[in-house]
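One protein chain is absent from this view; the other protein chains keep their places.
Right, chain A next:
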Amino acid sequence: MNKLIRAFVAVFAVAFLLMYTVSKLNESEGKTAGNTLTVFNWGDYIDAELIDQFEKETGIKVIYETFDSNEAMMTKIEQGGTAYDVAVPSEYAIDKMKKANQLLPVDHSKIPNLKFIDERFMNLAFDPGNKYSIPYFWGTVGILYNKDLMKGKEITAWNDLWGPELRNEILLVDGAREVMGMGLNSLHYSLNDTNKQHLIEAKEKLDTLTPNIKAIVGDEIRMLMENDEATIGVVWSGTASELMWKKENLEYVVPEEGSNLWFDNMVIPKTAKNVEAAHKFINFMLDPKIATQNTEYVGYSTPNKKALEYMPKEIVSDERFYPDPEQTERLEVYENLGPNMLAYYNELFLEFKMHKK
């Protein structure tokens, strides 16, 4: 009996000792109460050096957490019990959070660097007057393909994907809006079409693509494309530019029928504890030099006009990643279609995923 008691006391003692160590470590990381800022961002979506630099300049400790989908992020913020000071949702999520009253207005007078942002990316439909959100990155959805495996053939349009030579060679991102949008665009309908007849047509068109599809995946697409496992991937522009850095035989194209133009903006959730620091952080990220460094690391397109001047010419003039205003005309931003329509998109997407090859 004594032996048992001794053993259990030892176990508890070790556990509490470790807990003490953890709290000490947390302190050394500066994660105790005080001047801290919690940032909630997509995975691998910031140059970590910039966080250190921000900490040094302002004395504010940054706690950095990541999410992998807008939906996951919204649930965490909605559920409460979290205290994120800055989050980076995409445009339709911002619209949704705004309507659900989950965001605090951004004080523009505290963000002098806002003047560096290109007019094109301000005052958009999802947030008129940028009352709640400040642009972080933007990009497109398009086709990434392996030039070697294509044997010289070029891809310019969504409809090229239906070619019989591409049997079992296409990877798709696992997103209802992206894939349904691809079907709609290939039929020259709008990405935001709410006509059920059109949507069913798009789904039926997608069904005929199934012999060519190898898999519908998430982030794994990077690894698969890097290892030549597939010829074609439908991806976001940032994924494409990152991979094209590593592999020269990859090519990215924004399909001529049109595609999606998206924005990720910084917002301050209602649960924020340190609103002052949040403004400082947003202002810091808009600094042209900082934005340049961040853009070079992340690989998506920056909305910062001044930062473009600091960047290498060949990147900025690359129309695949910085399409000029004329080209962005045929691109569309996702609109918030309301829960019923979204559910219908998801349902059709699910049916498409279950369609037999």
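Here, a residue touches a chain if its C-beta (ideal position, glycine included) is under 8 Å from a C-beta of that chain, and two chains touch if they have at least 3 such contacts; residues count from 1.
Methods note: contacts and distances are computed from a predicted model.
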Protein name, per the UniProt record, of whichever chain is missing from view ("Peptide O-xylosyltransferase", "Nitrogenase iron-molybdenum cofactor biosynthesis protein NifN", "Hydrogenase" or "ABC transporter permease subunit"): "ABC transporter permease subunit"
Chain not shown: contacting residue from A:Glu49, A:Asp68 or A:Glu351: A:Asp68
Touch with the omitted chain, as defined above, among A:Val22, A:Ala100 or A:Ala125: A:Val22
Residue touching the undisplayed chain, where the options are A:Val14, A:Ala100 or A:Ala125: A:Val14
Touching residues on chain A - with respect to the absent chain: 1-4, 7-8, 11-12, 14-15, 18-19, 21-22, 25-26, 28-29, 43-44, 63, 65-66, 68, 76, 79, 81-82, 218-220, 222-223
